[in-house]
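With one protein chain removed, the remaining protein chains of the complex are shown where they sit.
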Amino acid sequence: MKPPRFDYVAAGSVGEATEALASAEDSRVLAGGQSLVPLMNLRLARPSLLVDVNHLGALSGFESHNGTLRFGAMCRHRFLETDPDVRQKAPIFAEVAELIGHVGIRNRGTLGGSLAHADPVAELPALLVALEGRVIVASTGSERAIPAAELFAGPFTTGLEPDELLTTVEVPAHRDGDGGAFSEFVRRHGDFATAGVAVILHRDGFGACEQVRVAGCGLGPTPMDLSAAGDFLRGESSLTDGAAEELGRRVAAAADPPGDVHGSKDYRRELAAVLAADAVRRAWARAGSAGGA
Amino acid sequence: MTKVRFSLNGEVAEVEVEPRELLLDTLRDRLAMTGAHAGCEQGSCGACTVLVDGCGVRSCLMFTVQVGGSEVRTIEGVGSPGSLHPIQQALSTHHGLQCGFCTPGMVLTALELFETDPHPSRDRIEEWMSGNLCRCTGYVNIVKALEAVAGTAEEQL
Partner (left out) sequence: MSVTAPPQAPAETGAALRRKEDTRLLCGQGEFLGDVYRPDLKHIAILRSPVAHARIRHIDGSGALTLPGVIGVFTGGELAAETGEFSHHLPMIPTLRQITWSVLATDKVRFVGEPVAAVVADSRYIAEDALELIEVDYEELPAVSDAEAGLDPEAPLLYEDWGDNVFLFMPGSHGDIEAAFAGADGVLQERFTHHRISGLPMEGHGALGEFDPATGRLEMYVSTQVPHTLRTVISDISGLSEAKIRVVAPDMGGGFGNKAHFMREEVLVAVLAMRVRHPVVWQQDRTENLLSGLHSRQQVHEVEVAYRDDGKILGLRANFVVDVGSPELYILGCAPAIVTTSVVPNCYDLQDYAFELRCVATNKGPMGGYRGYGQPQGIFLMERVLDLVGERLGIDPVTIRRANMIPDEPRPYVTATGSVLDTGSFGDQLTELLEAVDYDAACGARDEARTAGRLVGVGIAQMVEPTAPNIHGLAGRFGGYEMAMLTVQPDGRVNVAVGTKSQGQGHETIYAKVAAETLGISPDDVEVSDGDTAALPYGIGTWGSRSAVMGGGAVIKAAQQVRDKMAAIAAGMLEAPAEQIEASDGFFRLGEAAIPFAQIAAVAYLHTFLLPPGMDPGLSVVVGYDPGNTSPFPDERGKMNVAATYSTAAAAAVVEVEAATGVVTVQDLTIVHDCGTVIDGVLLDGQIHGAVAQAVGQTFFEEIHYDENGQPLTSTLLDYMIPTFGDAVRARIIHRETPSGLIGGFRGAGEGAIIVTPAALAAAVHDALVPLGVSITQSNLSPPRLRALLRGHSTA
């Protein structure tokens, strides 16, 4: 089980990286490599050129700026999990990063890599959709933003062009009254989720629900935006068990999950109901407490 | 072919490799560091774990060209027959290894754990180690050994 031949460029700058990406058919970015390299070892991916962006300082780091949280695409999961600044200002990212794989995977795997890989069962794409974030992508001489809603086109398919490099991830900064939670079902610690649900909601100064965002992983061909399932909660100032379960039912109905060896469509719908109810309870409580998540 | 220089267990290693050569294969086939084992070559089992700049990584998911300038530590750089590392000693004492194929990866993953958190709880040990598969021991005695190293061993049955 060995990868096929490829050319390799260790990019020294974003410009070098985008130029290299544009220089060859079937070029691919090598970020953490935790999804790409297994596929190459299995010879299911056969890039002709790998553009290694692991040494691009411009792609690392986290900052909060003018109401926006900005992550360098090369933020590793382990950084999201442990960085005190991330844990304080973007705790939902830390919570989700902890769910990804195992420490050896998280030491290498990156935020940008996960989003660009667009695995429909991965957590971070669903989180980005729930947060209505966006990514900044660079190509030779230009840059553009792609909102999460447009980023994920299908399983393992994004709106990125082959010569584009995902450089930055942006999500709205936390406001008072925000609360979020991510609930997932895994068979074993560190597995890809059989199903997962992110709930991000906002409660006003009186505790009433203003906005509910819901997205899922493992529940469709892309990280699905299931927010419509939560519309009924708007204006509510308390979350009853019945309402949490109702959200679960609506999420399950709206989901379009695959059936595979990890669970049938029916099974994933059942999980979605349980997970959505759990996530909304936790998000609701956090939205009502100082700090939130 | 690309020339790659890195530090291997504190000594300079220099190899010429194709870009596609996996770090695991370079360590095993060119540098005679056969303690890292190929268990799945898909990043799922942890038997090939080595430390790169102090972080546990799956050496089956890194290309050797990526470690230029890095410090790589393998099981051969942890303990030796005459002076075992406490993790190695504990694994023997508590019978936390049987066939031993996964053991080097276990030791290196645990090494990073104890450098991060010298006194992990059982839950923390199990979470941290969960990317390293073992088919022989049922994990019970590995956890027991690591709890002993941590000094947090719960009263055992």
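As written, the chain order gives the labels A and B, with residue 1 at the start of each chain.
Throughout what follows, a contact is a pair of C-beta atoms (placed from the backbone, for glycine too) under 8 Å apart; a residue touches a chain by one contact, two chains touch by 3 or more.
Fair warning: this is a prediction, and the values are worked out from it, not measured in the lab.
Counting contacts over the entire complex, the absent chain touches A, B.
Screening A:70, A:87, A:144 or A:189 against the full complex identifies A:189 as the residue touching the chain left out. Taking the whole complex into account, chain B touches the unshown chain at residues 18, 20-21, 25, 28, 32-42, 44-45, 47, 74-76, 78-81, 84, 88-89, 91-95, 97-104, 107, 125-127, 129-143, 157.
Looking at chain A, the residues touching the absent chain are 1-5, 38, 42-43, 185, 187-192, 194, 260-264, 266-267, 270-271, 274.
Note that in this section only the chains that are shown with their structure count from here on.
Put simply, chain A touches chain B in their complex at residues 1-8, 10, 30, 33-34, 37-38, 40-42, 50, 52, 54, 78, 101-105, 107-108, 188-190. Chain B meets chain A in the complex at residues 2, 18-20, 22, 25, 41-44, 46, 49, 55-58, 60-63, 65-66, 109, 112-113, 126-128, 130-132.
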